[in-house]
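What you see is the complex with one protein chain gone and the rest in place.
== chain A ==
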Amino acid sequence: MRPDLRILLPVLSLAVLLALVFWLQPRAMSYRGLNLLFNLAVPIALATVAQMIIIMVNDIDLSMGTFVSFVACVTATFVHDTPVIGYLMLAGAVLAYAAIGALIQARDLPAIVVTLGMSFVWAGLAVLVLPTPGGAAPEWLRTLMTARPPFVPMAVIAAALIALVGHLIVMRSSFGVLLRGLGGNEKSVAKAGWSPVLLRASAYGLAGLFAVLAGMTLVGLTTAADANIALRYTLLSIAGVILGGGEFTGGRVSPVGAVIGALTLTLAASFLSFLKLSSDWQIGAQGAILILVLAARLLFARRARA
């Protein structure tokens, strides 16, 4: 698929869903309404970009949800009480992510197994840091996430900013080109004299950084944490990447698409809730929306090839 087509479909699905939500619930068509619809999508968008960076280098991260939960627990405890130690811990977590990437490349391990194992490590650490739900959001984070800028709600600005920064790093910088090359053709990147271990480590480190931001913004929204707070993010982030036009192999991803994918998933849940659909049907209906979009993408791709 051509890059412009890759982004067209996610934009269209988001627009259609948004129109449906506005039609069902006109109150959503306001500054406050948009903020309520999308503010919880901000951490999901960050986690989706993190997952996208992992998928970009042909891997998949099954520990995203527990890692974001762990970061949320650290943010609500150490970053709030003793900021220096808290930020050091978060920096350590990013380094740990980079080390996992290096290990996967150096020992040629399957990422799906390593990250599944790590998910238990992060879950355990989260419970250690915060055994019972609680903690508090750092003041500046709370202020940032509840800010009311003029005209455009914070949630929309944040989503646009994440998409822009993701786009600049992944699509426009030479670093991004190298990382995509690692996913597209590892051998040629290695032949050009770049160390695949170093590259995969930096890809994981970058993903870890975005995931840390996801956990921090989540705490800014919820004001407190809980060791299970973001377990859903693993599957949401993978679905968001694919919904946003990304592919599991070959370094073919789109940061703007990933952010739009995350927004679409959040919106789909709200849409089903406004429809007053029984909860027994909601998971199935969410899946149906996903399949619908992917089917449309296949059709687009065939037409483009023809």
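The rule is simple: a residue touches a chain if its C-beta (ideal position, glycine included) is under 8 Å from a C-beta of that chain, and two chains touch if they have at least 3 such contacts; residues count from 1.
Just so we're on the same page, contacts and distances are computed from a predicted model.
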Match the chain absent from this complex view to the correct UniProt protein name in "ABC transporter substrate-binding protein", "Phosphoribosylformylglycinamidine synthase subunit PurS", "CDP-glycerol glycerophosphotransferase family protein" or "Multicomponent Na+:H+ antiporter subunit C".
"ABC transporter substrate-binding protein"
On chain A, residues whose C-beta touches the chain left out of the figure
25, 27-28, 32-33, 36-37, 39-40, 127, 131-135, 218, 221-226, 228-233, 266, 269-270, 273-274, 276, 279, 282-283, 286
